[in-house]
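Quick one: structure below, then a few questions.
Every protein chain of the complex appears in place save one, which is left out.
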Amino acid sequence: MARHDIHLTINGASHNVNVESRLLLVHLIRENLRLTGTHIGCDTTHCGACTVLLDGEPVKSCTVLAVQADGADITTVEGLEQNGKLHPIQEAFWEKHGLQCGYCTPGMMMTGCALLARDKEPSEADIREAISGNLCRCTGYLNIVKAIQSAAERLRQQ
Amino acid sequence: MIPPAFDYHAPVSLPEAIALLSRFGDSAKVLSGGQSLLPLLKLRLGNAEHLVDIGRIPGLEYVREEGSFLRIGGRTRESVLERSDLIRERYPILLDTARVIADPLVRNRATVGGNLAHGDPANDHPATMLALRAEVVAQGPDGERVIPIDQFFTGLFTTALAPDEILTEIRIPVPPNRTAGAYVKLERKVGDYATAAAAAQVTLDASSGFERVGLALTNAGPVPQRAAAAEDFLTGRRASEANIAEAARHAAEAASPTADRRGSVEYKREMARVLAARALKKAVERAGGR
Partner (left out) sequence: MTTPRTSPEVSGMGHSMKRKEDPRFIRGRGNYVDDIQLPGMLHMDIVRSPYAHAKIKSINTERALKVPGVLAVITGETLAKYNLHWMPTLMSDTQMVLPTEKVMYQAQEVAAVIATDRYAAADGVEAVEVEYEPLPVVVDPFKALDPSAPVLRTDKKDKKDNRIFHWQAGDRAATDKAFAEADVTVTQDMYLPRIHVASIETCGCVADFDRVTGKLTVYMTTQAPHAVRTVFALVAGHVGLSEEKIRIVSPDIGGGFGGKVPVYPGYVIATAASVVIGKPVKWVEDRMENLQADSFARDYHIHAELAAKKDGTMTALRIKTLADHGYADAAANPSKFPAGLFSICTGSYDLKNAFAEVDGVYTNKPPGGIAYRCSFRVTEAVHCIERITDVLAQELKMDPAALRMKNFIPPEKFPYKSALGWEYDSGNYPAALRKAMDMVGYEALRKEQAEKRARGELMGIGISSFTEIVGAGPSKQFDILGLKMFDSCEIRVHPTGKALARFGTKSQGQGHETTYAQIIAEELGIPAAHVQVEEGDTDTAPYGLGTYASRSTPTAGAAGAMAARKVREKAKKIAAHLLECSPDDLVWEPGKFSVKGAPGRSKTIQDIALAAYTNHPQGMEAGLEAVSYYDPPNLTFPFGSYIAVVDIDRGTGAVKVRRFVAVDDCGNIINPMIVDGQIHGGLTMGLAPALLEEISYDDDGNIIGGSFMDYLLPTAMETPSWETAKTVTPSPHHPFGAKGVGESATVGAPPAIANAVVDALSHVGVRHVDIPITPEKVWRLLKEHGLAE
């Protein structure tokens, strides 16, 4: 069929939407649900600016159909802050100057969050590998690595 | 960036999925991880009026040794392969391979079955599965059949799978003692297809000679093929640097890469040689050869 009723949870909120088969998840998030923190930077699944957590795993939402996410639990950058309190990774990116233009930042942070959920003390090499699907043109990656290391430390102390 | 319109189906059982594929024939495509198919559709390439998503069918994601086989469910994500202790300890060639497929985010969606079924000689698993002498299990309207990997890849972007068949499992023979493998890939950057890559799986005899060799190259021709001449050369010979170098030369000679931005035919052939030697050397080391 060409249209489907789907249900998903985004940042803890329940959504029922009627979508075209071909609607990309990133467009569902940005256009239908008006969560514009997730960005689009390419058309060949390279840049990772569209990274969200889908059932806890970081994925490129431009290469997932909205219908494939029926029943899924999705976290976008807007879901990091809880009750007015920034997530440690947001604090860390701010503190360590891990962003400049801010466009790749949501994707970087979602990937970083997922890494830190699996690995409490990643090495620099681990971090660089984990973010190798997220492109940045501004920062040269060094401060992003430092931000994720700092976030790891904050989380360990919690 | 925007795919053309298509109809999407999400069957919840294999019979339902097979029925849909039978019904729609060539105008349907199986959607597994979607990391090969969706990028094509977004570029408006690859005709698909119907997508049959096998993502809702239970029982297609597993990694386990059972009897004399390692069995990998067709819809197992690459990232699961990457994180599996079983794979890391007993099949490091598969860890080598999974780790260099695209990037970590793509690997959270991409599936092993999809990587094979796409029939793309640039994908990484075909060479590894050839080296491992794996078998592919397919389910269709007439039931299940087992396809040896040497019969699986039939042409560019074509496999032995019928339009109404689904790849449900990959079986790899549990290796005997003194067996190990390695996959070595040269890429321009993380996320790229191989400029050249080689998969080697070797079994050594008591005197460190090659009892059995599986060797295959990635992106070295229109159809993934084993480097048979190189394998034959090595079988029964000592695992010496000179023999490995000679075998690598055979493998490169049999390769027919195409020129593109990754390199000229000459360079790619030479890299096939260099990497075949490196893969063999690493496999021998892991098998306890030195």
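All chains are identified by letter, namely A and B, in their written order; residue positions are counted from 1 within each chain.
By our rule, contacts are C-beta pairs under 8 Å (C-beta built on N, C-alpha and C of every residue); 3 or more make two chains touch, one makes a residue touch a chain.
What you are looking at is a predicted structure, and each value in this text was computed from that prediction instead of being measured.
Touch with the chain omitted from the figure is made, among B:191, B:214, B:257 or B:289, by B:191.
Considering A:63, A:105 or A:150, the position touching the chain not shown turns out to be A:105 (whole complex). Counting the whole complex, the residues of chain A in touch with the unshown chain are 20, 22-23, 27, 30, 34-44, 46-47, 49, 76-78, 80-81, 86, 90, 93-95, 97, 99-106, 109, 124, 127-129, 131-145. Remark: the residues of chain B touching the chain excluded from display are 1-2, 4-5, 44, 103, 186, 188-192, 195, 261, 263-264, 267, 270-271, 274-275, 278.
Note that only the chains that are shown with their structure count from here on.
If you check the complex, the residues on chain A that touch chain B are 1-2, 4, 20-22, 24, 40, 43-46, 48, 51, 54, 57-60, 62-65, 67-68, 70, 111, 129-130, 132-134. On the side of chain B, the complex with chain A involves touching residues 1-10, 31, 34-35, 38-39, 41-43, 51, 53, 55, 79, 102-106, 108-109, 190-191.
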